[in-house]
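Note that one protein chain is taken out, while the other chains of the complex remain in position.
Chain lettering (A, B and C) follows the sequence in which the chains are written, and residue indices restart at 1 in each chain.
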Amino acid sequence: MAETVAQRKTDIGPPHYQKFLPPIVKQNYGQWRYHEILRPGVMVHVAESGDRLYTVRAGSPRLLSIQTIREFCDLADRYSGGHLRFTSRNNIEFLLTDPGTIDPLVADLNTRGFPVGGMANAISNMVHTQGWVHCHSAATDASGIVKAVMDELIGYFTTMKLPAKLRLALACCLNMCGAVHCSDIAILGIHRRPPKIDQDRLPKVCEIPSVVASCPTAAVRPKRIDGKETVEVIEERCMFCGNCYTVCPAMPLADALNDGVSIWVGGKVSNARTAPMFSKLAIPYLPNNPPRWPEVVEAVKHLVEVWAADAKKYERMGEWIQRIGWPRFFQKTGIPFTKQHIDDFRYAGLSYQRSVHIKS
Amino acid sequence: MAETVAQRKTDIGPPHYQKFLPPIVKQNYGQWRYHEILRPGVMVHVAESGDRLYTVRAGSPRLLSIQTIREFCDLADRYSGGHLRFTSRNNIEFLLTDPGTIDPLVADLNTRGFPVGGMANAISNMVHTQGWVHCHSAATDASGIVKAVMDELIGYFTTMKLPAKLRLALACCLNMCGAVHCSDIAILGIHRRPPKIDQDRLPKVCEIPSVVASCPTAAVRPKRIDGKETVEVIEERCMFCGNCYTVCPAMPLADALNDGVSIWVGGKVSNARTAPMFSKLAIPYLPNNPPRWPEVVEAVKHLVEVWAADAKKYERMGEWIQRIGWPRFFQKTGIPFTKQHIDDFRYAGLSYQRSVHIKS
Amino acid sequence: MGDEKKIPKTPKLDELDKGPWPSFVREIKRAAEKSPMSRGLLGVLERSYNEKVGHWKHGGIVGVRGYGGGVIGRYSDLPEEFPDIAHFHTIRVNQPAGWFYTSAALRTICDLWERHGSGLTNLHGSTGDIILLGTRTEELEPIFSELTQMGFDLGGSGSDIRTPSCCVGPARCEWACYDTLGLTYDLTMHYQDEIHRPAFPYKFKFKAAGCPNDCVASIARADLSIIGTWKGPIQVDAAAVTAYTKDGTDIQADVCDRCPSKCMAWDGKALTIANEWCVRCMHCINVLPTALRPGPERGATILVGAKAPIIQGAMLSSVLVPFMKMEPPYTALKELVGKMLELWAEEGKSRERIGEFIQRVGLGNFLEAIGLEPLPEMVAHPRENPYVFYEEYLEEEPTEAKA
Partner (left out) sequence: MGDEKKIPKTPKLDELDKGPWPSFVREIKRAAEKSPMSRGLLGVLERSYNEKVGHWKHGGIVGVRGYGGGVIGRYSDLPEEFPDIAHFHTIRVNQPAGWFYTSAALRTICDLWERHGSGLTNLHGSTGDIILLGTRTEELEPIFSELTQMGFDLGGSGSDIRTPSCCVGPARCEWACYDTLGLTYDLTMHYQDEIHRPAFPYKFKFKAAGCPNDCVASIARADLSIIGTWKGPIQVDAAAVTAYTKDGTDIQADVCDRCPSKCMAWDGKALTIANEWCVRCMHCINVLPTALRPGPERGATILVGAKAPIIQGAMLSSVLVPFMKMEPPYTALKELVGKMLELWAEEGKSRERIGEFIQRVGLGNFLEAIGLEPLPEMVAHPRENPYVFYEEYLEEEPTEAKA
């Protein structure tokens, strides 16, 4: 046993990134002069030295089999000296030095079903999460909706015809793994039924004070049932955040009849022009309708189209709405404005219209 | 007794305003066409009918003796057919139809010590409250500071040389009687010592649960002392708002050594250009230094001057700061930025700088 | 000398009798010529100036028979030393709308106050009342009966509807989009009982401004703010615009560039307004008063909830009705206010202003309870957090919903 421990390496950290940089990158590291987007999914970075690095970007489902990764490796070996990278939105990038290899690579990728694009004023890959594939918390599937939506919007991935970048994201529950809360359009899985308490299990597996403390709206209260210390949920106070479930497995929220998704708009992360913004609620609820979630796909597509037709150049979704105002956003998209849209949480008061500057 | 009740009139409401309107106003009610500011404190309103109504506005201390009111009445009788009005900032206005009476009236007012002005891009009268003259809650005097400040700033009342209107206000405690929280410059009386509890009196005159509930920071807790139900104050939690004192006379906060004033800037009420804004903390504390509060006068004057020198036309204090940014506001005014300036109450998180758009 | 005995020595206050701005000390001294109470005030105030604390006791419930509001009780904490101001109650008298007076009316008030009070006043209090500053408990009934004989009545105090007030509006302002004085008088009369007999969780204030300039600061300090506005295009007198350029007005810089929605264009000759983007801020009209006027279809935006900081921080009013016609008898407004007051009276907590109440129950629930449709105009933006309540959910039978 002592032997194994001695042999076992720990805390070595990841490989040093320099091992993986293509030679042209190593040589021009920090010495890039400018870039140009050559066409959808293809750009060149020109170094102070005059070196030119061509990037070809392709969409990926993120959930990849080792077979497909090996396929990417083959492509990298063939076209980019074995070098490739992934982007912060899970696209795959091939780093070429010979412009002559661009066309063959693009053709090769397309043949294999990997669209080239996602650059400049386009829709890029959709940041997303685990869903029914891996997570216990999910109110919807992740990969399935992403596939259905991207099938519909792929034309905006492979072109650059939008007024600005449009960032889509999906999270399968309110934990919001990913920058869903700051996306141009976000799809968010929501529960809509209070946790169903497993009263037999709860006293055994959960710490009552933590469960009670976990609830943002104080809907969870300690209660003695049949002589056992457990909790109850005041249902009117529950807004289905799932935080009690995160700390207590005996309080699942998933519910086929009530789970679904909500749609959020107008967030952004970059500091370009306007400060970063949170996404705001656009559509409170759409049903889970696998395998293709037609209502969700339709809603997202509609939002993209209304924005694309009306926004000015460089106006991200949120900037466009800032200009036209929320009343017109709802008019133009035809989305009904409901009670659910009005904030009633912590900062609600600041979200009210506190001037007579009304754009309607 | 029944007789008296019968004779006694109740619920008659105020006199109908029409009784008090000058004939020219009655005739042109709702039919004004435009106005022109003729000179400081004097304007004309022209009606569709062609009628011209001249208004002469004079500063008033608001706290008026009946002798002075009678003096105003005399002036009204002499110059404006017995008609006069007061403004929402407590100035007095004479309503003239004969332009020939303007000069004599102005001269008359000046002789009697009532400055004419407060119009257009000027400092108008200072909205204020009771202070040591009448209120139990005061952390400072009201009329005294107003007098000292206006003595210094009167040159901005009788001219129109500022970039925009500048609205001053003073409130003698955090109850903020008046629109102090939305003023270009506000002076606010503050306590800085937790309430001193009169433990003998408290159980007799106060309702413990209301007192406990009154505290925004839960600094007040019920406590049993010498067998009596009373309260204690967790001093570290107290921020001296005085709300406990409002509901419980046995918890006075006034304290000669610690009371004083704070200065707030950048609020506005009008919807002109920008939406209404709250004032923000500029100077956390200046001492009570009667009779002339030189530190306060100096601070206010300095703020006016820095703004006046740097703001563009039509830029109210808050709009100017929005343009230059808070770091430069503190640089230009030389006011030190301290821990006290950083919000730590309810909406604190939203007051942090949540982008890299830094103006410094 | 007799004089010296009567008027106390006030070296500190005397400093404030100097200087160019009209002095409140001079006013107190003037009143002190006739009133022992005002002489007492000089003494106690000088003492406060020396000690840096006030000398008034907390509250004290006094009033006139049958009324719950209108008088602020005030007692000295030094009654032995200053017996003349042992009592120093304030009377709040409901002002005539727009603060217009005749000298005759004002004189009757002065006379009354010479007979029964300190001879000191505030014209006016921050809420808008005529403040009669300082009298004794036993004077209250006589004051009240004389006052009502003169045609005046008390204003509000405590948990009642407070004296509504308004900007000068159509009486002297070309921008008034509705009759602020008419509405204020009408509301004041309509709510006489509620003004005089506190029956709410806390105070409730109305303020009426004729246009978005809000010259009565209603958005900052009225539970119900009624701010005039218009629909349709701003009325432009092209010739008058040109005249301004001759006066040196820089239309581009002073008007177009400052327009918050950047909906104005100036080509050096003509001013064009893309009215569909105008947010009716008033700026361009303010700068070019002879050339521009609000559009012809007038009304008001109704906003709710402003207040001072205690307890949850200051609030500005927020939009409840984007546009409402404002014509007597103001039925739609009264019905709306009636529903709001009823709900708040029933469900508001003690000392909870309506703005705080709305935030506690949620604006969405509040709207539902008073029967208003939610509108995007009511919010600066929809919610950013995903904490959405649903009152019902589906049970196993997909068609049946749980209450």
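Heads up, the rule we're going with is that contacts are C-beta pairs under 8 Å (C-beta built on N, C-alpha and C of every residue); 3 or more make two chains touch, one makes a residue touch a chain.
Nothing here was measured: the structure is a model prediction, and the numbers come from that model.
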item	value
Omitted-chain contact residue, chosen from A:R39, A:R237, A:R292 or A:K332	A:R292
For chain B, residues in touch with the removed chain	174, 176, 181, 188, 190, 192-194, 216-217, 236, 238-241, 255, 257-258, 262, 266, 278-282, 284, 326-327, 329-330, 337-360
Hidden partner chain, residues of chain C it touches	309, 313-314, 384-387
Absent-chain interface as seen on chain A, which is shown	7-17, 19-22, 25, 29-30, 32-36, 45, 53, 55, 59-70, 72-74, 76-77, 82-88, 90, 92, 95, 113-115, 127, 129, 131-138, 141, 143-144, 146-148, 150-151, 154, 174-182, 210, 214, 216, 241-243, 245-247, 249, 252, 254-256, 259, 269-274, 276, 278, 288, 290-292, 313-314, 345-347
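Everything below uses one rule, namely that only the chains that are shown with their structure count from here on.
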item	value
Between chain C and chain A, distance of the C-alpha-averaged centres to the nearest whole Å	48
Distance between chain centroids, defined by C-alpha means - chain B, chain C (Å)	12
Multi-partner residues of chain B (at least 2 other chains)	271, 276, 347
Of all residues in chain C, the ones touching two or more other chains	212, 219, 227, 260, 280-281, 312, 316
